[in-house]
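Left out: one protein chain. Kept in place: all the others.
Right, chain A next:
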Amino acid sequence: MKTTKLFMSAAVAATLFFAACSPKDGDIQTAVKAKEAAEVSVAVTKGEVTLTGEVADEAEKAKAETIAKAEKGVKSVVNNLTIKPVLSSAPVVIADDSTLIKNVADAAKDFPTVQTSVKDGVVTLKGEISKSSLVKLMQQLSVLKPKKIDNQLTVK
């Protein structure tokens, strides 16, 4: 009996000792969250920190990870932060019609079932096309800086 008791109290003491040594997940979460930028969400499971949210650039993403790693009790960091797309205020550059007409003709040359027209930056497509060719044609037209692609094609 005595041995069992002794063993049990030793186990309790060990648990308390380890618990005192490694901070609880909740405490880590609070500490890391306090140091991170507002848009960074922090979750902690058994000392593993997961970062989520949208930040402005790669530097911010790396910085968030460094902060989390430096926190006491953190075993590892999963960095799931994503970079916010730039909502540029610069106006979209649209090709002028003469350039567009020439480039659209070049792109459409190998799609004989398609009729194209260009007016005020809008490329209009008429006729018919196969599904696989449609993707290729759309890819080729989209890099020509059109204002819009008005696709009226019948997909076969």
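We adopt the following convention: contacts are C-beta pairs under 8 Å (C-beta built on N, C-alpha and C of every residue); 3 or more make two chains touch, one makes a residue touch a chain; residues count from 1.
In the analysis below, contacts and distances are computed from a predicted model.
Asker: One chain isn't displayed here; going by UniProt, is it "Acyl carrier protein", "SH3 domain-containing protein", "Phosphonate ABC transporter ATP-binding protein" or "Glutathione transport system permease protein GsiD"?
Answerer: "SH3 domain-containing protein"
Asker: Which positions on chain A touch the chain that was left off?
Answerer: 82-88, 90-92, 102-103, 105-107, 109, 131, 134-136, 138-140, 142-153, 155
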